[in-house]
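Accompanying notes for the structure given below.
Here the complex is missing a single protein chain, while all its other protein chains stay put.
Let's look at chain A:
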Amino acid sequence: MTSTVPPRPATREEIAVLARNAGLDLPPEIFEELVQAYGNIEPMLMRLRRSRDRADEPAHVFDPRKFMPETA
């Protein structure tokens, strides 16, 4: 059985873990910038994370013809 965890803002500790996972070893003053800046985008992410129909494809189509070498 699964349960849904209600969204809440990430803690500083969680942000530190996420930053470490992203390979960022930031000096303290720049880590503060990250904490503050992430607080701006997090509400957007929370609003974006909602259920959509399985058929709702992203606005992204891969066209393999774009990657063929140029012909003279």
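One rule holds in what follows: contacts are C-beta pairs under 8 Å (C-beta built on N, C-alpha and C of every residue); 3 or more make two chains touch, one makes a residue touch a chain; residues count from 1.
We adopt the following convention: contacts and distances are computed from a predicted model.
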There's a gap in the complex where one chain should be. From "(2Fe-2S)-binding protein", "Amidase", "Universal stress protein family protein" or "ABC-type spermidine/putrescine transport system permease subunit I", what does UniProt name that chain? "Amidase"
Positions on chain A where the hidden chain makes contact: 10, 15, 18-19, 22-27, 30, 33-34, 36-38, 40-41, 44-45, 47-50, 52, 56-60, 66-67, 70
